[in-house]
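Complex shown without one protein chain; remaining protein chains in place.
As written, the chain order gives the labels A and B, with residue 1 at the start of each chain.
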Amino acid sequence: MGYPHKSHGKETVVLSQYFGDPEARSHAGWVKRGGYKALENALSMEPAEIIDVVKASGLRGRGGAGFPAGLKWSFMPKEKKKPHYLCCNADESEPGTFKDREIMRWTPHALIEGCAIAQYAIQAEITYIYIRGEFTEPLRIMQAAIDEAYDQGVLGPNAMGSGKRLDMYIHRGAGAYICGEETALMNSIEGRRGNPRIRPPFPAASGVFGNPTTINNVETLTAVSHILNRGAGWYKDLSLSNPKSTGTKLLSVCGHVQKPGNYEVTMGFPLGELLHDLAGGMRPGRMLKACAPGGSSVPLLNKEETEECLLDYEGCVEKGTMLGSGGVIVYDDSADMVYQAMRLAKFYAHESCAQCTQCREGTAWTVRILERILAGEGTVKDLDLLLDLSREMTGRTICVLSDSCAAVVVSSIEKFHDEFEAYINGKKAPAIAKV
Amino acid sequence: MADQALVTLTIDGVEVSVPKGTSILEAAKRAGVVIPHYCYHPGLPVAGVCRMCLVEVEKAPKLQIACATPVAEDQVVHVFSEEALKARKGVLEFLLINHPLDCPICDQAGECELQDYVFQEGQARTRYGEFAKRFNPVEDFGEDVLYVPNRCILCTRCVRFMDHLADDAVLNVSERGDRAFIGVHPDRKLDHSWAGNVVDLCPVGSLISKDFLHRARAWEIDKAASICTGCSQGCNINIDTRTDIVVRVRPRANLEVNRFFICDHGRRHYRWMNRGDRIEAPLLPTDGGLAATDWDHALHEAARVVRGSGGRAVVLVSPNTSNEALYLAKRLLEGFDTQSAFRVERTENETPLPGVENLALRTERAANVAGALALGYAEEFEAAVATLADASLVLVVDEPLDGVALSALEHTNVIYLGTALPESARGAKVVLPIANVAEGDGSFVNRDRRIQRYAQAKTSPGMARPAWWVLGELLRELDRGEPLFSAGEAFDLLASAEAVFSGMSYENLGATGRVMVEAGEVGAKA
Partner (left out) sequence: MQHTTEYTPVFTGEHRKRLDEILQRYPTKRAALLPAIWIVQETNGWVSDEAMAEVAEVLALTPAYVKGVVTFYTMYHQHPVGKTFVQICTTTPCNLCGAEDVVAAFLQHAGCEELGATSPDGKFTVIEVECLGACGFATPVMMNDDFIEDVTAEKVPDLVKQYS
C-alpha cells in the first residue's frame, strides 16, 4: 500500500499490506495475520521442492539485477561439503529507494520468515541480514523481532519444532553505498573494506568466508512466504505485460510528486499511471520533466518515455532504462538537470570504493567538469569529453558503480542537451561559483 | 607437470598451449606479448583493480581483464584491438590526471611502468585541463621506505605483499574514491624484515628507497645477475652499479629459491662491495715490509713457496668463496696432508617470509657453506687454527683472520689470497689480490644444494683478479694445469672431477641453477 498514504485501488497489496500497522511488528501480531505458516510448511518440504516452487513462480531479484531467485538458489551445491550461508541484502543504499526500510520497520517477521525459508532451502546454517548503518530504527525493530523469534522457537536449534537449526544475525553496515553490491557486502560482513570482488568465483561457489553463499534482497525474500502460501501459479499470474516479469513490485516514488511513498503494483504497471494516479501527480503548476524508474543508477527517461514506460524488467529495458531497485525518482520542470547530474556524479565519486582506476578517477573528474559547466565556464568540448569519459567508465570495472555514474551523465546530456548548452553559451546564469 | 591438461588458445594470431587455469596474461607472455598491467604481479594474489590489462576476448560481451581471466580452449584473444587499446588509453589518462609527472626528479623514471605504458600506448596529451591535481605530502613509512602519494596509482601491490606474503598488514588502503591513499597506523612503521620488497613491487615511483634516493638514474645503471651472500638461502639478485659503484641490490626472480623477493638484510648487504681499502697489487715481502709487484713475479714466488713446502698444510677459506676457487685450492694442495676449514657467522633465529614456502633469512650468514662442505672443507676452524704451527704451508682465501695470529708462525709458509689485508697476514710469503663477489664470475651452492652462478657486476680494483684465476695461474706455474680463461672453464673442470657435481656444466646451470646430486646417489649414477 502507498505508505505513508492510504492504499490506492490500483495497487496490488501483498508485501505492503501491514505497512503502518504497528501490531504486525510483534510475533503474536504476525502469527495472527497468518505469519509463519509458510515457514512451518516449508520446513516439512524437501529443500529442492521449495526451490522448484520459487522457480515456477518466476520471482526475480528485487535488488536491481532481476536475476531469477529460484535459479540462484539452485546454484548452491547440492551436496554439502562446506557451511552454506544466506545473506539478506538490507543495505538499501540506492538513492530513490526506501521500500526495504518499510518492510523491516513494519513487518520484520515477514522478512525473518522469508529468510528462514530461503535459508532452509539452500541448506544454510546462518543468515546474515546486512542492514545499512543509517537505518537505526529498522535495526532496532529487526533486532527485537529476531530476539522474539528466538524466544518463540521460530529460530534456534529446533526451528518451529522441526528439529532443524536456523540461526540469524544482523550485521550493521557503517556508511558505504557500495556495500549494497553483493560481493562488497560479503567483504563487509567479513570485516573488510566494502570492495566488490572480481567474479568468478561467484557467491554460490565461494561467497562469504569463502563458502557457498546466496544473497537476496529484502523484498525478494519477503515475497517467498506469499508464494509458498498462495502458490507459484498465483504469483506467476501477477503480470500485466511480460510473462518474464511476475508478481508485485514495491515502487518507492520520490522527488517531485505530491504523494511520495511506497506503492505496490503488479509487474507491468504503467509508470505514468503510477505517478499521476497513485502518487498524486506533479505539484500544482508543475509539469513532469524526467524520471529515473529504478533508482539513481539507471538512465533517465524524458517525459514521453516516462508516460509510455511499463514497470517491469523488460518494459524498462525497452525504454532504454532499467527497473533496478524500483526507486522512482521524479523530476518536474523546476529541476536543473545539469545541477542534478552533478549531484549524482558527486554521490558516485563519494561512494567509489577506490579499487578500479576508471571509477576512482573518472567519477571525480566527471564532477569537476560538471561543476565547471555549472560555473558558466564550460565549453561544448566538455560535453564530448563527458561522453567519452562515460564510455570509458562503462563495462570496464569490477562492479557497475562507474557505469551508473556514466548512465546518469550520458542520459542527462542526451535528453537535456539544451540545459547543458544554456550554461555553456551563457543563456543561463551560473548555478555555482567557480571551483 | 607433464600430466597437467593443456589448453590451446590464440593470442594476437599466435597459437599457444598452456596449462589449464593459466591466466590470459601469463599465456600471452608465452605468445611473446606483454599485456600492460599494474596491479597484477605473478608473486601476489590477483586483485584485478587497475583495469590496465583489458583485452578483447571473442564471444565475451565486454573486455576482460587478462590477469583474472583464465584461458579456455579455442579462445581467441586480441590484445591490440581498437577497443582494447582505447580502454587502456583510457586507464592511462585516468591514472595521469592526478599524477604529478615529476619524472625529472623521480627515482623510478626510466624503469617506471607508467612511463613505459604511456609511451607505448598512451595518448600524447591529457584532457584534464586546468583542474588542480590531488596533493598529499610525502610520508616516511619508516625503515628504508618513503611514500610519495601523488605518484601512487593505488595498484595495492604493496598492501597485498604486506598482507599476504609478509603476513603483517602494516599498510592499508585508506579512505575511498579519489581521496584514497596507501596508509599506515601511527603506532607502527614499515619495519618488517622483508618490507623493502614493496619498493621493487611498486610499478611507479610512489614507494622509494631512502638508501637509493637520488643516487642514480635508471638509464645510468648497469645490472648484473648475482647471488646474495647475506645468508645461505642463495637468493637471486641483481647488482646495480653506476660507474663501477654498487648502488643497489634488488631481487632477481627465481621461482625455486626466492620467487621475486629478498629480505632487507640482503638488500642492505652491499656497501662492502665498494670498499676502498683493497689490496690492489700482488705483494711480496721486502726488508721494509710488503711491497707491490706484478703477477709474474708474485706467481713465480708463490709457486716456489708451494714447491718448498711439504707434509702438513692448512687451508682457511671464507664460506663466500666460489666453488671454482675452493676446488682449485683443493687441487693446489694435493699431495699435502691438508686440513681444510672455514668458519661461518650464525645467528639465533631465521626470519622467514611467511607467504613463500622455504624462504627465509637463514641463520647461516654465508653464501657457500654447502659448496665448501661438498668440496671437503669442514667447519672446524678452531681445530685447524690450533694446528697451524705444525703446518709447513698455510693457504688463506679471503678469510679475515680475526683472532688468528698468523704472524707468530715462524716456520710456516703463508700464501694469502684476499680482497683486503688483515694485520695478521702481513707476515705472508705472498699476498695475492682477488676480486670480491661483485667483481667476478663464479658459483655457489645454497642450503638446498642448488648450484647457482653469479656474474661480474663491476671491475675489480687495480690488479685484483678472481680467486679461480689466481689459483689456476698458480697451478699452471707449477706445471699442474692449463691456464683457465673463465669461471666456466674452472667449473667444468670441477664438475668433471667431483662426483657430486657430475653432469653439471657452467652452461647448463643456466640463470636459475641446478640442484646438486646427493652424495649417496653418486655411486648409483656412475
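By our rule, contacts are C-beta pairs under 8 Å (C-beta built on N, C-alpha and C of every residue); 3 or more make two chains touch, one makes a residue touch a chain.
Model, not experiment: these values are computed from the prediction.
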Hidden partner chain, touching residue among A:His109, A:His256 or A:Lys319: A:His256
Contacting the left-out chain in the complete assembly, out of B:Glu73, B:Glu175, B:Glu423 or B:Glu507: B:Glu175
Of A:Ser93, A:Thr107, A:Thr321 or A:Thr357, the residue in touch with the unshown chain: A:Ser93
Options A:Lys164, A:His350, A:Arg391 or A:Lys428, residue touching the unrepresented chain: A:His350
Residues in subunit B touching the chain absent from view: 163, 168-176, 183-188
Residues of subunit A (touch criterion as defined above) contacting the omitted chain: 4, 83, 92-98, 101, 126, 132-137, 167, 169, 171-177, 188-194, 209, 252-256, 260-262, 296, 327, 329, 331, 335, 340, 343-344, 347, 350-351, 353
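Keep this in mind: only the chains that are shown with their structure count from here on.
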Rounded Å distance between subunit A and subunit B, as computed from the means of their C-alpha atoms: 55
Subunit B - residues contacting subunit A, complex: 46-52, 54, 62-63, 65, 68, 86-87, 90-91, 93-95, 97-98, 127-128, 131, 153-154, 173, 175-180
Interfacial residue positions of subunit A with respect to subunit B in the complex: 176, 193, 198, 349-358, 360-365, 368, 385, 392, 395-398
